[in-house]
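Only a part of the assembly is drawn; its chains keep their places, and the rest are absent.
Chain naming follows the written order as A and B, and within any one chain the residues start at number 1.
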Amino acid sequence: MKKYSLDSAKVATSTRDWLKKRGVENEAIAALVLDMQTSYYPGLTIEECLENVDRVLSKREVQNAILTGIQLDMLAEQGKLEGPLQEMILNDEGLYGCDEILALSIVNVYGSIGLTNFGYLDKVKPGIIGKLNEKGGPMIHTFLDDIVGAIAASAASRIAHRKQEKAEALGAPQAGPEDGPGV
Amino acid sequence: MKKYSLDSAKVATSTRDWLKKRGVENEAIAALVLDMQTSYYPGLTIEECLENVDRVLSKREVQNAILTGIQLDMLAEQGKLEGPLQEMILNDEGLYGCDEILALSIVNVYGSIGLTNFGYLDKVKPGIIGKLNEKGGPMIHTFLDDIVGAIAASAASRIAHRKQEKAEALGAPQAGPEDGPGV
């Protein structure tokens, strides 16, 4: 038997492949980020958002949560989970919170300032999150809608940190807190 | 020197006193809860919301977070914190996240289903949260606005759990997930 050894490149590639296969393009996540942050950073471009989404997706903790969540969604879809767990995930049971827990583990990597945006996206369900959350289709996205919100919230946090760094490097005073980055 | 021993009644009483002194009546938190949950539970009353807020406030973890957060707000107000921490809390710095961290510790006691409502309240800032967040007055509420959102989100989670229990006890099928409790 071949000795196991972690292949990080494979984990990273699988994460990106699975997101696509489940109908989530990085561009759709970047659009959520741009929409949230554009009022705080008027010059923010979709390319910058895309670059930040990409960097979030390169973190191992993020990859682990994505692979685990999508796997559970797919198994529920195929009816392969057991007992009440199958029904809770299939039906996106409101009192089942492991989807929020995995999403939180993504947000935490970029610090607690992402919590607000995550909760907001999860409640309002704009763009791709709303699409994933539509019931009645063949696919189950109980975990994935929360995960996509967490990736977008994390990218927004990352942008807030970078913009601050850049402003300080330029010696330019940053905007005050009243008109802050909304994270 | 008198040996220290924890006086839980005093901790509980102080928590309630401090909330009031800082301008937060339980009724104002209950109003947030009612507003969030009334569409899911049409018969929900303000008395029920108040009772649930009260139960959240009786948890020690919640009391610890409230006392710690309000204490930091008051010290910032009085200019008694040191160095950059004083300025970050005084100005509700967007990249300072310890306020969200303490709030999260409140939400966690009632499970991850409260995260969404917490994030939403923290973003939209309805009712008392918006009032606490107004800048320019003599009081600093960098921690307290997040804490109040966390208490309201926790009370909403508690209601969702109780309503489910009651529905099952009655043998009545609960509403499906599409029209679920929004937690």
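By definition in this document, contacts are C-beta pairs under 8 Å (C-beta built on N, C-alpha and C of every residue); 3 or more make two chains touch, one makes a residue touch a chain.
A quick note: this is a predicted structure, and the numbers were derived from the prediction, not measured.
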Total identical subunits in the assembly as filed, 2 in place: 4
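The rule is short, and it goes like this: only the chains that are shown with their structure count from here on.
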For subunit A paired with subunit B, centre-to-centre distance based on mean C-alpha positions, whole Å: 25
List of subunit A residues in touch with subunit B within their complex: 91-95, 97-98, 100-101, 104, 111-113, 115-124, 135, 160-161, 164, 176-178, 180-183
